[in-house]
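One structure follows; several queries about it will come next.
What you see is the complex with one protein chain gone and the rest in place.
Up next is subunit A:
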Amino acid sequence: MIVYILKRLATAIPTLLALVIASYLLMHIAPGSPFSSERGIPPEVLANLNAKYGLDQPLWKQITTYLWNVVAHFDFGPSFVYKDRSVNDIIAQGFPVTLTYGSLSFITAVLVGVTLGVTAAIKRNSWLDYLAVGVSIGAQVLPNFVMAPILVLVFTLTLHWLPGGGWSFSDPRFWILPVIALSTSYMASIARITRSSMLEVLGSNHIRTARAKGLPNRKIIFRHALKPALLPVISYLGPAFVSMITGSVIIDVYFTTGGIGKSFVDSALNRDYAVMMGVTILLGTLTILFNLVVDIVYGWIDPKIRY
């Protein structure tokens, strides 16, 4: 197991390296510069800017300097657009916010989704099943950019219960709308996957054996059916968790949460090379990490898988 984990971590390094180089090159191929603005800039000022941010160096040198700073000093450089901020600052400020509402959304999505899915499967073809399937399909087809304004309309403008945006670590009222908006579509997918895989497991031989032994239904479901039924859910959860905690631009834009999702998209639009690279590396690392976690959990749940 340890050897397996180490091996996986070792392969992560070339993967990340390839990610960095490919992103860096793609970014530079894209037309437009971080410094172009509506007002034409005199060439001498542009030259000063390029010199300040090292863009006057040959590309290979830029990449190696960048990598050296990241590896040796954990320094992702200054933002090209937010002149008073470094990339480390931007991530340090935005990531905790995203991590908070992302984790809460993840927990909500898993709890509600699995419950809905299991209920639907056990009470197959009953009104409960139809309700659960109905709810999850409804949640699936409502993308969060539609959800967000509807939630604000209902909870802020009509009921006056919750603030329509903003963020505070100390006041949970600010968390609720972003979490609902972000978690619903994941919740729906989890419910659907759980339901179908639960149905499959319930029809399998070992469950029939358990029933034949006369085990109570509750024990069959929780002891014998749930664990194997969750395998496909878990493989979905890895990437889902990463995409939730790395933020959603929609949530950040609608609710002005100040999370990292908006920084990521804005940095691409602003050609803020440094921020874009920083967030890409963060995302890449998290993706690799959570794929590994998923594989480990797999081995733990499924006795057929051994490393």
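In this section, a residue touches a chain if its C-beta (ideal position, glycine included) is under 8 Å from a C-beta of that chain, and two chains touch if they have at least 3 such contacts; residues count from 1.
In this text, contacts and distances are computed from a predicted model.
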Undisplayed chain, where the name is taken from the UniProt record, one of "Peptide/nickel transport system permease protein", "Probable chemoreceptor glutamine deamidase CheD", "Solute-binding protein family 5 domain-containing protein" or "ABC-type polar-amino-acid transporter": "Solute-binding protein family 5 domain-containing protein"
Contact partner of the left-out chain, one of A:M1, A:V45, A:L59 or A:I305: A:V45
Listed residues A:Y24, A:Y66, A:W167 or A:Y236, member touching the removed chain: A:W167
Residues from subunit A at the interface with the omitted partner, ascending: 30-33, 35-42, 44-45, 48-49, 51-53, 78, 81-86, 90, 93-94, 97, 148-149, 152-153, 156-157, 160, 163-167, 170-171, 252-254, 256-259, 262-263, 266, 269-271
